[in-house]
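Following: one structure in structure tokens, then a few remarks.
A single protein chain has been removed from this complex, and every other one stays in its place.
Letters are used for the chains, namely A, B, C, D and E, taken in the order the chains are written, and counting of residues starts over at 1 for each.
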Amino acid sequence: MRPSGRNLSDLRAISIEPGVVKHAEGSCLIRMGDTQVICTASIEERTPPFLRNTGLGWVTAEYGMLPRATNTRNRREAASGKQTGRTVEIQRLIGRSLRAGIDRSALGERQITVDCDVIQADGGTRCAAITGGWVALRLAVNKLLKAGDVVSDPVVDHVAAISCGIYAGQPVVDLDYAEDSVAGVDGNFIMLGSGRLVEVQMSAEGATFSRGEMGQLMDLAEAGCAELVAAQRAAL
Amino acid sequence: MRPSGRNLSDLRAISIEPGVVKHAEGSCLIRMGDTQVICTASIEERTPPFLRNTGLGWVTAEYGMLPRATNTRNRREAASGKQTGRTVEIQRLIGRSLRAGIDRSALGERQITVDCDVIQADGGTRCAAITGGWVALRLAVNKLLKAGDVVSDPVVDHVAAISCGIYAGQPVVDLDYAEDSVAGVDGNFIMLGSGRLVEVQMSAEGATFSRGEMGQLMDLAEAGCAELVAAQRAAL
Amino acid sequence: MRPSGRNLSDLRAISIEPGVVKHAEGSCLIRMGDTQVICTASIEERTPPFLRNTGLGWVTAEYGMLPRATNTRNRREAASGKQTGRTVEIQRLIGRSLRAGIDRSALGERQITVDCDVIQADGGTRCAAITGGWVALRLAVNKLLKAGDVVSDPVVDHVAAISCGIYAGQPVVDLDYAEDSVAGVDGNFIMLGSGRLVEVQMSAEGATFSRGEMGQLMDLAEAGCAELVAAQRAAL
Amino acid sequence: MRPSGRNLSDLRAISIEPGVVKHAEGSCLIRMGDTQVICTASIEERTPPFLRNTGLGWVTAEYGMLPRATNTRNRREAASGKQTGRTVEIQRLIGRSLRAGIDRSALGERQITVDCDVIQADGGTRCAAITGGWVALRLAVNKLLKAGDVVSDPVVDHVAAISCGIYAGQPVVDLDYAEDSVAGVDGNFIMLGSGRLVEVQMSAEGATFSRGEMGQLMDLAEAGCAELVAAQRAAL
Amino acid sequence: MRPSGRNLSDLRAISIEPGVVKHAEGSCLIRMGDTQVICTASIEERTPPFLRNTGLGWVTAEYGMLPRATNTRNRREAASGKQTGRTVEIQRLIGRSLRAGIDRSALGERQITVDCDVIQADGGTRCAAITGGWVALRLAVNKLLKAGDVVSDPVVDHVAAISCGIYAGQPVVDLDYAEDSVAGVDGNFIMLGSGRLVEVQMSAEGATFSRGEMGQLMDLAEAGCAELVAAQRAAL
Partner (left out) sequence: MRPSGRNLSDLRAISIEPGVVKHAEGSCLIRMGDTQVICTASIEERTPPFLRNTGLGWVTAEYGMLPRATNTRNRREAASGKQTGRTVEIQRLIGRSLRAGIDRSALGERQITVDCDVIQADGGTRCAAITGGWVALRLAVNKLLKAGDVVSDPVVDHVAAISCGIYAGQPVVDLDYAEDSVAGVDGNFIMLGSGRLVEVQMSAEGATFSRGEMGQLMDLAEAGCAELVAAQRAAL
């Protein structure tokens, strides 16, 4: 029933290639089917002004998409002079999610910026960005640990994200563009390796959903995130 | 236990005053405790370009806050030259939520813009904006119906929104600023009058939550939205 | 002869309600007929850079209009990314006018920002903003006096503003929108409680005026400002 | 008593050199003492959208200042990405003033843009821009008349502008920078060749003024504008 | 003598991988040593306004760099709200260069946009963008030819670009970052497959150069571009 022939609970092929950008403290290329995102983590030895002298660090994220990552060319945000509302929303979500896996006190007064740039888009780019962004972050923190710049590990758990939605009346996981573009209900679940929830965003456009359906989607998400966490482990 | 002395499932005092702006096709002033939002609905006889010749209408929203609606003065967005990421996120949510209660085909090729401007903020402004915005929208559509500009009612159901969160380890509803500013987990539930879900946004900052807690929050939200729908009915 | 049936020298009904925004150091809602403006005064314990170490304080103002304060919806300035020339001109006028009633040395090195936001517009919004803004400013300074933060009163006199113009060949005061939109000559007079002039702005669009007419307009303005000062006194 | 040794009612040396920019339909370099402004008038055979199919033309103005026209270098507005409030205010004034001397129906559906660029500033730049801008406008309209593009002359009268203020307690005319920078009260009078008033802008910063003083300033302005109109005539 | 151990006239390893982005009409990943650029060509069936009804097509280019393509993180241009002067200069150069290899009449009234996004930077990114951009353009035009949308081939010749400079007193070709960052003289040569020159940009910062040195650099450039053209051929 799914355009790709997948079962309702099947994720697409996952690939996480670490170390793809030589300059970054941490990096990976994550592929979820045809969705491809380059994630880099950059360490700066200073925090945003509101954290000065608190002993706490910060993790933030930025998101972008190459103009031709999509089926028709999108206007380059740098050329139009501003990030779209969609971009701003996504990068706030990525940063918030990754912070949930970090002990900011153990990190100390430094900032790690995770850049997620979509090279090719086929649905689920924000989830891929979170899952891959966590790997880049993990690698950057490893460098801090190895150099003795932090003593106790600030990474407290994995963070992974998966999309779910109702497609053709059925709950499905990891929607590709063909599904995403017609699903009346879809959203994202972000979870820790422990299975605890970090963020739930379920949204209807041209449809609504029942509490029972919400439960089915959460079942799919739990299984999906567990698979992603396993892929993160395998990549490191 | 709550700073306001309310029980875990108590909403604040709700007041919805319709017709507060004489120029608008629909308007109200909604108060949830000390949170006050002016909502207006403006009808335009044209749609955004992507809907031309589709026979479908559009409902969109814009959100703003007077600089001194908050405890310390915020910089005026018009002066800083751009809307913050928070503003953009909120107004996209309001528009999406209100569209869930509208039959866009019955509306016809016209656009209704719902402006939600916060006069005084004490937590929960986006939920108040949705609940009040629906009243303004309802009133504007009534005008179209009365004038015979639309024949069948495009408003298919009420839309109401309530915040929930975990405060001091307990699930609470309709957080005021004193609660909201320290809650590690909070979010918003948007529902139809029928109880079906339109949007769920639950987000953790400095904490995470279990699936069991998610269930408790949904229970609170269902009861809260029912009260709000009753208040909308009473105001009309 | 006037659309509202008023005499040439009649002001509209004036109402000034103090304390409408709980967070602000001073605030009021001023109504001149159907024109409604929320004015707040916010105190900051620092001045603009050009006043550092001079011992002098500063009073500045910002002006805005809700998108549907007018008969047809105006584009939100925060969304269009800049304040219009009209807005900039008005807020510079408000700030300059309010400073004329302040002893900046007695105020000391702090800044008071007066925000004037038009909720409903029916002509004369900038004048209402000045007259109401002065009340907000007076209340904020009262707080400083009461707290002992300033010793001698920095408010040296009332500041009030009224529009005048030539409508249908006759000099009239306090033009409403029906008059303002067709008057070939109109402008604003800002005066102290003492009757001394702070600012005169008389401008012709599609007409010109004689020195004799200028004198008649000043007569109207003097009487009008005296009434406004009385209303300010009554409100405090 | 005046820094320049002038009498209270003395203007500075006036020079208007027409035809300084070969590409423009009309142009002049106006000098008021050390203030120098290049004014050009550009004709376009289309009007702003709000005038389409009305048969009416439009005259508008833009104002700029070379970065080093002043004693210390000002940031280039093109580089900072926006025109200051002062610039916007001035160019709106120039446009409004010049329109007062034009029969927009006789002009027909075309627009004339008057650009006023200050090469060297020594006070009174906006007045010089209006007086010189009128000459550029007159020359451009002459071209239209000569070509038969307009039949009856759209220029109905001269427009000239002069600054006045209270300097060291005395009313003075045509303030240079040494006076302007310390005058507590100053402003601009714009008049037709007939002596009728187009615009009065009198403004106090750190002072106020009486109605009697207002009268004295108007006397000075009337004599000053008459001189400027004579200089315009001589230049053509 | 060169940090990389290369001879003065040695290029770095060249790799051009076509077809890396599935959505684009043409694409490649070009590597010049550690410099990596993704180039995509997007066809639109309309031209910029200035070409309407001329029968001529247009080729334009945009350039970007991922924030962590460089040794220290650069601010994302989409976030800062504008492209830097360097970016604007580069993308104008790429577009101009690629147009030199195109018969715009044979292309017909359509536009091809070549996006060049630097994934990893190690000197010479603009040259890699031109050389790789030409491959993407060639592939996109092949699609037009195959579909019969154009009849005669609009690609008239190869376009390739190489940097040259004076490093440690010696003329060198294809500078990497270690050389580029200290070279007092450097620049770029863009050539056709025929060897004719399209663009020469030689620029000194903190040094100057003689006409004899200019000749030596041109010798290096000619040999280098010939190698690049061979690599383009091999990739197709």
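Here is the rule we use: a residue touches a chain if its C-beta (ideal position, glycine included) is under 8 Å from a C-beta of that chain, and two chains touch if they have at least 3 such contacts.
Fair warning: this is a prediction, and the values are worked out from it, not measured in the lab.
Peer 1: List the neighbours, among the chains on screen, of the chain that has been left out.
Peer 2: D, E
Peer 1: Consider the whole complex, including the chain that is not shown, and state which of D:4, D:54, D:71 or D:105 touches that chain.
Peer 2: The missing chain is touched by D:71.
Peer 1: Using the document's definition of touch, tell me which of D:62, D:89 or D:199 contacts the absent chain.
Peer 2: D:62
Peer 1: Name, in rising order, the residues on chain E that touch the hidden chain in the full complex.
Peer 2: On the chain E side, contact with the omitted chain comes from 82, 85, 88-89, 92, 96, 99-100, 187, 192, 196-206, 208-211, 214, 218.
Peer 1: Counting contacts across the full complex, list the positions on chain D that touch the omitted chain.
Peer 2: 21-24, 27, 34, 38, 40, 42, 44, 62, 64, 66-71, 73, 76-79, 81-83, 87, 113, 115, 117, 119-121
Throughout what follows, only the chains that are shown with their structure count from here on.
Peer 1: Please give the intersection of the contact partners of chain A with those of chain E.
Peer 2: Chains in contact with chain A as well as chain E: not a single one.
Peer 1: Are the interface residues of chain B and chain C largely the same numbers on each copy, more than half shared, or largely different?
Peer 2: Since more than half of the residue numbers are used by both chains, the interface counts as same.
Peer 1: Which chain D residues sit where two or more other chains touch them?
Peer 2: Within chain D, no residue contacts more than one other chain.
Peer 1: Edges wherever two chains touch, nodes for the chains themselves; is that graph a line, a ring, a star, complete, or other here?
Peer 2: line
Peer 1: Using the touch rule from the top of the page, what pairs of chains touch, sorted by label?
Peer 2: Between chains, contact exists in these pairs: A-B, A-E, B-C, C-D.
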